[in-house]
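Excluded from the complex is one protein chain; the other protein chains are retained at their positions.
The chains carry the letters A, B and C, assigned in the order they are written, with residues numbered from 1 in each.
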Amino acid sequence: MPSSPTEQPAPSDQLRALHQDFAHQRLVPLWTATGDLMPHHPAPRAVPHVWRWGRLLPLAERAGELVPVGRGGERRALALANPGLGGLPYATSTLWAAIQYLGPGEQAPEHRHTQNAFRFVIEGEGVWTVVDGDPVAMRRGDLLLTPGRHFHGHHNATDAPMAWLDGLDVPFTTAVDAGFFEYGAERITDISTPARSRSERLWAHPGLRPATGPAELPASPLAAYRWEHTDAALTEQLALADEGLPGALGPDHAAVRFTNPTTGGDILPTIRAEFHRLRAEAEFVPEREVGSAVWQVFQGSGTARIGEQAWRVSRGDLFVVPSWAGLSLAAAEELDLFRFSDAPILERLDLATPLPKRTP
Amino acid sequence: MPSSPTEQPAPSDQLRALHQDFAHQRLVPLWTATGDLMPHHPAPRAVPHVWRWGRLLPLAERAGELVPVGRGGERRALALANPGLGGLPYATSTLWAAIQYLGPGEQAPEHRHTQNAFRFVIEGEGVWTVVDGDPVAMRRGDLLLTPGRHFHGHHNATDAPMAWLDGLDVPFTTAVDAGFFEYGAERITDISTPARSRSERLWAHPGLRPATGPAELPASPLAAYRWEHTDAALTEQLALADEGLPGALGPDHAAVRFTNPTTGGDILPTIRAEFHRLRAEAEFVPEREVGSAVWQVFQGSGTARIGEQAWRVSRGDLFVVPSWAGLSLAAAEELDLFRFSDAPILERLDLATPLPKRTP
Amino acid sequence: MPSSPTEQPAPSDQLRALHQDFAHQRLVPLWTATGDLMPHHPAPRAVPHVWRWGRLLPLAERAGELVPVGRGGERRALALANPGLGGLPYATSTLWAAIQYLGPGEQAPEHRHTQNAFRFVIEGEGVWTVVDGDPVAMRRGDLLLTPGRHFHGHHNATDAPMAWLDGLDVPFTTAVDAGFFEYGAERITDISTPARSRSERLWAHPGLRPATGPAELPASPLAAYRWEHTDAALTEQLALADEGLPGALGPDHAAVRFTNPTTGGDILPTIRAEFHRLRAEAEFVPEREVGSAVWQVFQGSGTARIGEQAWRVSRGDLFVVPSWAGLSLAAAEELDLFRFSDAPILERLDLATPLPKRTP
Partner (left out) sequence: MPSSPTEQPAPSDQLRALHQDFAHQRLVPLWTATGDLMPHHPAPRAVPHVWRWGRLLPLAERAGELVPVGRGGERRALALANPGLGGLPYATSTLWAAIQYLGPGEQAPEHRHTQNAFRFVIEGEGVWTVVDGDPVAMRRGDLLLTPGRHFHGHHNATDAPMAWLDGLDVPFTTAVDAGFFEYGAERITDISTPARSRSERLWAHPGLRPATGPAELPASPLAAYRWEHTDAALTEQLALADEGLPGALGPDHAAVRFTNPTTGGDILPTIRAEFHRLRAEAEFVPEREVGSAVWQVFQGSGTARIGEQAWRVSRGDLFVVPSWAGLSLAAAEELDLFRFSDAPILERLDLATPLPKRTP
């Protein structure tokens, strides 16, 4: 019931009394509900917004100097707080995005939760995230997973600080009251620093899987998606496009989706992750989507138009696209973007499409 | 990160300045977040609560006298507003429940939306809900579906008023910004009053389906689940239990789930519906569930203990069980209950289970 | 490699020697294989054929006089032996069909096997098939299931004989070497004669299922699909067609599929079953199918054209449609037909469609 109801009863003492009785009985009359309740199309409170890497990183560094990391606070993370969401540390109505920062030699203690998480590395290296005992190196361009229910902590094995993007489904699991949390070891259980995680050694072979183990897992068992593979896949798509062959999203637009190798579907039950590469001068105007997304510029620069506003964006900048907001991207120079969204939630619940066209 | 963080930096001017800069950049530091963010177990704002049919119905009747129903207001419905949810017309964090009331000869105009809906009839008859042009009679004990994207309106073809329960996923679709709404015909398109809907004529034959049409539909194509079938199924389960045969939930507890005959799964992508019958003196103490439910007593009486509180409940009373709240039911006399929940949301997104036990 | 290979080497002593050496090493050269190996389209050895009920029943009766039924022989069943299959007791390459006959008071002892089975009753009543201890009455028009791995036996509780159709996937399970068989009790474990089986009491409620038990079962847990429901569904479809509403296969052609209520899919992993009703004068010319089917006329009469041949068929007559054979049915009077096929095998293995059209 969107917009201003037209048939409202005339005010009267009786009506006022009735409304008081409603309130007393914990009832809300539908006919006075504002258009918020069931709008003509998604009307997210979250708004389009851009966070500048050039501002985030210095703040993270200052936090590194002033704020210790340890049990209780758990993580030195700065959450993007969408201006439309009243100060909540949520990037969109369903997605959490934060910059996490770990100084030389620091550790973020182990814990686990039902919330699904990943990390994406915009720059730097030297931190290992330890997932159920498996140390996973974090390097520029990598996507690292911590599916729900896995213990995890991080440690910086170098003498340089490192910052990265954390993505989680915290707002969503909070909205559906499904979050469980548990502390783990205060000190990282395995501080070894292998170049490849055990998970990759088992799962990062194209088209192959161990012959044992469950046929399907709800989240990807592959803990790390390395930049060298992502970059190669994007490069090949554009080369194929140049040869007139299919595979890319367009002649100047390559895009890969990160998948769960046991199902071919999304990496996490609630989160889709993709990487896009637009050639210089290329534009991308996707269909409007039900559901929200967060983008981070990995390299290059261009313009992001979201709804009515446009922003010039470059390396490290983050922007959010609320549900049903129009988006267009234009690359000034070759533009690489990481993107994550809540698409699996909408698709699995048959909510990813708008109303069908009316048949006359 | 639940409970009181232990390692907080000492207050200082530098820190205060840093926090101001965070706020300026729309950032929220994780380490100051309250335990709300990631609690040890679901900590729903929704609370256990009971609404009394004996109070609801008179209020609906008074609304019937004072408030017209028509385009704009759309429905004369009184939504249960959970006391924990700040006045929002939501029964739980994901579920909408309302009493709808239609006087003699009245019509609620047609519209459609992506939100999924059903009606459950606690008493009375005489209203037809018209779903995409198919008039569906509503009678005591019936469950009637209006899956998302179907046009629907209601009309009362008798000279007696009728009230019933509406269930929807409005809070959930709002939380994920997936709601679309569209007006339809102002007057009901088909005011005929057949005893059986077209949908039932096609689909209400046990184990049979038309040989044509899509193999699977996201929501049930069966618009009406009639009380005579529900009652028979419950009766048979208890009779089988008396014969020492399996099928019932317990020796004194029958339970059926309403299904989508094209998949065998839940009736709607976001809502599960069940009917329970407890014999006099029987108790039911289910495992705690992730996700919330609304129950309505159909007949009989007993006690519902939710969390720390207990209520005596009888015919028509509604109560909500927030996520992870403990529930126990005790039947004073034979107790029939209708129940709906958000279980499909949690299950499809792998959020229906808590953290596994720790392996020592 | 269909039809006559064009490039064959000239005969020579060397070639003859080579072929001898092939044979010695258990090798067969592909280039001499006849067109049978990979024909342009399915070239089943099974041929269209009709078996007359008027001939089958007297033979079954004579067998009833001369041949006892008991452990070892297990069943007094006469299998349809497709004339193209060299005397094998197979109706088609994948399907078994037989007339089973049980005299007054007789019992067919219990056994179980991985092969999936059903019974369809063309006439009579009085036999109970006991499936894992659940006695299931058999009556005219009923479809009764014995999914693989369930113990089952039959007993005739009356003083009249009874004959019916057995359908199994024996040829298929033999072809893939997947058959296991085990004897059960020599005497029927439960000779009670309830009108409704336990299975129906639990599962034959439209759109309902017990709230407990596995979400999905590979075969239907509903042991009996009663004629009254099948007939009602067909009657409704034609009535809807008369009202200009969708659901039937055509204006004069109703068709239902029997389903597994836990999945909405086929009753058995390897067998699809349907019931068709053609009004007098109606014709049905389905698309050619990959996979074979057996039809039995339940009532009425008409003409079945299969491939190049046409047969006049009436009550009880059985006919087979081999893979990719053309079929057309014409009803002289209202014509009711039961049909089963191997469609699930082909569909689950992506073999149900021919080659796509060539893109020029």
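In this text, contacts are C-beta pairs under 8 Å (C-beta built on N, C-alpha and C of every residue); 3 or more make two chains touch, one makes a residue touch a chain.
None of the values given here were measured: they were computed from a predicted structure.
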Left-out chain, listing which of the shown chains it touches: A, C
Candidate in contact with the missing chain, chosen from A:15, A:185 or A:202: A:202
Of A:156, A:174 or A:260, the one touching the omitted chain in the full complex: A:260
Chain A residues that touch the omitted chain in the full complex: 198, 201-213, 215-216, 220, 222, 225, 229-230, 232-233, 236-237, 239-240, 245, 247-249, 255-265, 267, 274, 276
Touching residues (missing chain, whole complex) on chain C: 1-9, 12, 14-15, 18, 21-22, 25-33, 36-44, 46, 49, 51, 55-56, 59, 62-63, 66-83, 87-89, 93-94, 98-99, 111-115, 148-149, 170, 172-182, 218-219, 269-270, 290-292, 322-324, 342, 344-346, 348-352, 354-356, 358
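Assume only the chains that are shown with their structure count from here on.
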Most distant chain from chain B, judged by the mean position of its C-alpha atoms: C
Innermost chain, taking as reference the mean of every protein Cα atom displayed: B
Averaged-CA centre spacing for the pair chain B and chain A, given as whole angstrom: 30
Approximate Å spacing (C-alpha centroids) for the pair chain A, chain C: 51
Averaged-CA centre spacing for the pair chain C and chain B, given as whole angstrom: 42
Per-residue overlap in chain A, given as positions that touch at least 2 other chains: none
